[in-house]
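A single protein chain has been omitted from the complex, and every remaining protein chain is retained in its original position.
Each chain carries a letter (A, B and C) given by its place in the written order, and its residues are counted from 1.
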Amino acid sequence: MKITTAGESHGKGIFAVIEGLPSGVELDIETINFELSRRQSGFGRGERQRIERDKVEIFSGVRNRKTTASPLVLFIKNLDYENAKGYMSPEDCDEEIEKLTKPRPGHADLAGIQKFSLKDARNVAERASARETCAHVAAGSVARMLLSSLGVYVTGYVRSVGDVADAGEYSFGEIEKKRTSSLCMMDEGKEAQAIKLIEQVKEEGDTLGGVLEIRVKGLKSGFGSCMTAAEKLDAQLAFAVMGVQAIKGVEIGLGFSDAAKKGSEAQDAIYFEEGKYRRKSNHAGGIEGGMSNGEEIVLRAAMKPLPSLGKGLPSVDIETGEAAISQRVRSDVCAVTACEVVLESVVCEVILSAVLSRLGGDTAEEVRTRYGELQ
Amino acid sequence: MKITTAGESHGKGIFAVIEGLPSGVELDIETINFELSRRQSGFGRGERQRIERDKVEIFSGVRNRKTTASPLVLFIKNLDYENAKGYMSPEDCDEEIEKLTKPRPGHADLAGIQKFSLKDARNVAERASARETCAHVAAGSVARMLLSSLGVYVTGYVRSVGDVADAGEYSFGEIEKKRTSSLCMMDEGKEAQAIKLIEQVKEEGDTLGGVLEIRVKGLKSGFGSCMTAAEKLDAQLAFAVMGVQAIKGVEIGLGFSDAAKKGSEAQDAIYFEEGKYRRKSNHAGGIEGGMSNGEEIVLRAAMKPLPSLGKGLPSVDIETGEAAISQRVRSDVCAVTACEVVLESVVCEVILSAVLSRLGGDTAEEVRTRYGELQ
Amino acid sequence: MKITTAGESHGKGIFAVIEGLPSGVELDIETINFELSRRQSGFGRGERQRIERDKVEIFSGVRNRKTTASPLVLFIKNLDYENAKGYMSPEDCDEEIEKLTKPRPGHADLAGIQKFSLKDARNVAERASARETCAHVAAGSVARMLLSSLGVYVTGYVRSVGDVADAGEYSFGEIEKKRTSSLCMMDEGKEAQAIKLIEQVKEEGDTLGGVLEIRVKGLKSGFGSCMTAAEKLDAQLAFAVMGVQAIKGVEIGLGFSDAAKKGSEAQDAIYFEEGKYRRKSNHAGGIEGGMSNGEEIVLRAAMKPLPSLGKGLPSVDIETGEAAISQRVRSDVCAVTACEVVLESVVCEVILSAVLSRLGGDTAEEVRTRYGELQ
Partner (left out) sequence: MKITTAGESHGKGIFAVIEGLPSGVELDIETINFELSRRQSGFGRGERQRIERDKVEIFSGVRNRKTTASPLVLFIKNLDYENAKGYMSPEDCDEEIEKLTKPRPGHADLAGIQKFSLKDARNVAERASARETCAHVAAGSVARMLLSSLGVYVTGYVRSVGDVADAGEYSFGEIEKKRTSSLCMMDEGKEAQAIKLIEQVKEEGDTLGGVLEIRVKGLKSGFGSCMTAAEKLDAQLAFAVMGVQAIKGVEIGLGFSDAAKKGSEAQDAIYFEEGKYRRKSNHAGGIEGGMSNGEEIVLRAAMKPLPSLGKGLPSVDIETGEAAISQRVRSDVCAVTACEVVLESVVCEVILSAVLSRLGGDTAEEVRTRYGELQ
């Protein structure tokens, strides 16, 4: 399975193209739209989310709500294009409008200007924008539907917002229940604190990030492989997660805290019960030797505070070379909830891709049969 | 550029194949061997390092110490194969010898047995072993030689061993000087503490991990890209680093601590001086929007304590289903220093790959000319 | 550069997604539409071409008629979807309408039914249809625009229709002039004969194929490479051309007739004149050792007669297992002219891809400068 995204933040819309899906996967379009709406939600989101009402349009690869094995094209229209086409149209438009000449520290703006020898950062900012993540939410939702039919489920939550951190341990079932709260945090007290912090930071014209945790339940052992670098499941997850806008760190299982432990504290003792190998703990986060080991996959990622600040940041006007405050661009104060949905989605993509490359299969039915035959 | 590794821990040896190198890269074979010896060194290494004397043999792709653009084959012989060929030979051998039937928690053993329907973990353990990393050290050294000729340098150090952590900030030059100390730590006091800890833990039959920091200096802005997922430089680095044996976390710049900051504290203010854009800080760790931004790349990774413990761990004998202590396999107590060398190496691979895909070039000379022309 | 296509023959439309284009390629949308109209033209085309009026819509990757380096999404709407949506809609529709249960020999129908465990061939026929080729015509037109700005040009003609064959030799300039004749043949007498043959064969309810010749002029030497299988330019061309619907053979230079020659008759003598290496002949068709050698690339392909015959072919009704005449599906009698345009297009894609992987380049300007610097 291969997923390609396309589209710009204020262009006509965002695309996800999925190749390599088996035939006969049943799609619930309402569920895709529900995940898209979750991506738009969460306390701390900005004005753009009031303009957009993201709905997927399926252009190809599906007939009568079932995949055909032909490449899937999913499209999410940018309603804001109506306001932007004067400077964003593929055909004649005025590139002088909405020029982005005071690059925003933390964004792709300056590196992109240098890479592409540009006079302003518009072309770069349009593609680097996290608007692109709605493609992954749509594609990930499709992946999730096939995974669910195998008994593989993905969920997650927001573990911290700024310095409001939750140190609790939660079961998959508990997380799933909370998945649609206003900030997607598990502890209501922490969530209330976080909301207050977001309000305060918004007042200051500042922004916040946070830590997200993603879980995968029901994946049998042996997905991914230790045999080649390209097949390692943890490497694939790290690639997908680090590639999401604003992510600066990713860890699996104990992650960074693993480094401070002794071996006898860090590994997961094996025992055998009711015909199955089991573990006393899950410090490995479900992956050993680049393969799933049958335990829950536990992954955490760090999202930096968004770099588009209401009050701006010290920068340079590239037209004059003079010091300037970075361009004000409509943005969110805090988008951890959206990011949580996005991370679940890219994790769904990676897991399904590993499933299909191990099992092959031309039809969803074949995939399910072969999955069922694994020990 | 594409790098493929092959070989088993107790097989004939380890291979790295590098495709896509330009012609005319001058290779200093002694330097490759020096890096290989660094990978073998570091306080806390085990018996295997007393058997091996890793030296690269170049089989193809090089004439008269210069690359020819033909695929490079680098080989590091396993001297230990002489002891192992009775059960490891590709031709007739006895698979009953050295069976690995009490899987080691934290290793690929159990997941591999399940994936490949095996009666013991030997086939899996042989390939999952960190012995494979010498391929990356050899390949990374080759990549480093071309990078150095562009003025791009890679170094690193051990930031913590177990709970002995160094919170200092160090310049690239300082790190480079210390790169060959016995544990590759920067603070001599901490290094002494860490050595003591390793000795103590060795007594206990236990193991240790740590945190490594890697730096890249001299890389101009605009490598990688925000345009497609596959081109994002941070994602590529995360993939390569997480794919290294025993790594459980990776972060760039502030990484996980970025998540607790406000936007105004986390981004790197831009200014213009002497015809160049510069930054007041480097919280981003040299990457914004999936592209290098001209600042040093700063990456940290968490290595878990090694899962082959002298005293073993609770496991199951897969032949009987009975509880058992995991198989004792010769291993290191602590291999953070080796891991530091390996991480530098995979970072060299990723950076050179990004350089070549942006610049193209059939000859090293062409690559240098085009690199020089970038702003 | 990577090109992905999507879409079904009677679905909403056909997509081409182009990743890896440099920024700043100027697009003439009218030229894309002109090539699309050429694909629809040619004597012998069927009813479908009277329904469609193919025009490209650019969805992303372009602003103000210039590429931005963001993935390009090109869309060609299927006007016929209005008639087909009752059975083709991604959402609710009736799969019983227009079932294709009497598979057409020569089509993907039967193999597809078996592969995907289908009850009829609709899903397969929709994607296997040559309607997909309009994606390549659009993408190839974009590639051609950048190639033209380097001085690299692609043209072609129809060398035979059924048994009406032209044995002449033509210069690139002559071919370019004739490129828009009704059958795209060079010899007017042969073209008249071919038109008569098509009329006669149409009467019979039968179909015709032919041989196409494609030429590339102005490509400097050294594109592609002898160093790895993946880089061989002739292999890449063979892949792209053989992958086009209905193509059953591909040859470069003398091709199959090369096999009957002696070495002394088959190779192209080298001489040196005005500071350049030149050739006395071009039997190699511009490629030696998997690389362009600076001469014109000459490629021929064999297109089989279309397998959707007016009168049908002996087949089986898969619902009953009884013998039946294959399903009548609207089709062309002869589509060699369309195929010629398609082959030019995929050749443009391959050549540009080889150019970009050798030269790298973030902007069209950079690509042009580097191309100019080659000898």
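Here is the rule we go by: a contact is a pair of C-beta atoms (placed from the backbone, for glycine too) under 8 Å apart; a residue touches a chain by one contact, two chains touch by 3 or more.
Computed from a prediction, not measured in an experiment: that's the story for all the values here.
S.K.: Among C:240, C:348 or C:367, which residue is in contact with the omitted chain in the full complex?
M.R.: Residue touching the absent chain, from the options given: C:240.
S.K.: For the full complex, which residue in C:62, C:76 or C:108 touches the chain that was left out?
M.R.: In the full complex, the listed residue that touches the missing chain is C:108.
S.K.: Any idea which of B:1, B:25 or B:69 touches the chain not displayed?
M.R.: Touching the chain that is not displayed is residue B:69.
S.K.: Taking the full complex into account, what residues of subunit A touch the chain not shown?
M.R.: That gives, for subunit A, the contact residues 19-20, 69-71, 222, 225, 227-228, 356-362, 370.
S.K.: Which subunit C residues touch the hidden chain?
M.R.: Here the touching residues of subunit C are 3-5, 103-112, 114-116, 124, 127-128, 160, 162-163, 165, 201, 204, 206-211, 221-222, 225-229, 232, 234-243, 247-272, 277, 279-280, 284-285, 288-294, 302-307, 309, 311, 313-316, 321-323, 326, 375.
S.K.: Residue-wise, where is subunit B in contact with the chain that is not depicted?
M.R.: For subunit B, the residues touching the absent chain are 4-8, 11-13, 15, 17, 19, 23-24, 29, 58-65, 68-73, 87-95, 115-118, 122-123, 126-127, 362-363, 365-366.
Note that in this section only the chains that are shown with their structure count from here on.
S.K.: Among all chains, whose Cα centre is located farthest from the one for subunit C?
M.R.: Greatest centre separation from subunit C goes to chain B.
S.K.: Two chains share more C-beta contact pairs than any other pair here; which two are they?
M.R.: Greatest number of C-beta pairs in contact occurs for A-B.
S.K.: Express in whole angstrom the distance between the two chain centres, defined as the mean CA positions of subunit A and subunit C.
M.R.: A distance of 37 Å separates the two centres.
S.K.: Can you compute the centre-to-centre distance for subunit B and subunit C, using the mean CA position of each chain? Integer Å is fine.
M.R.: It comes to 45 Å between the two C-alpha centres.
S.K.: Mind pulling the subunit B residues that touch 2 or more other chains?
M.R.: Touching at least two other chains: 222, 225, 227-228.
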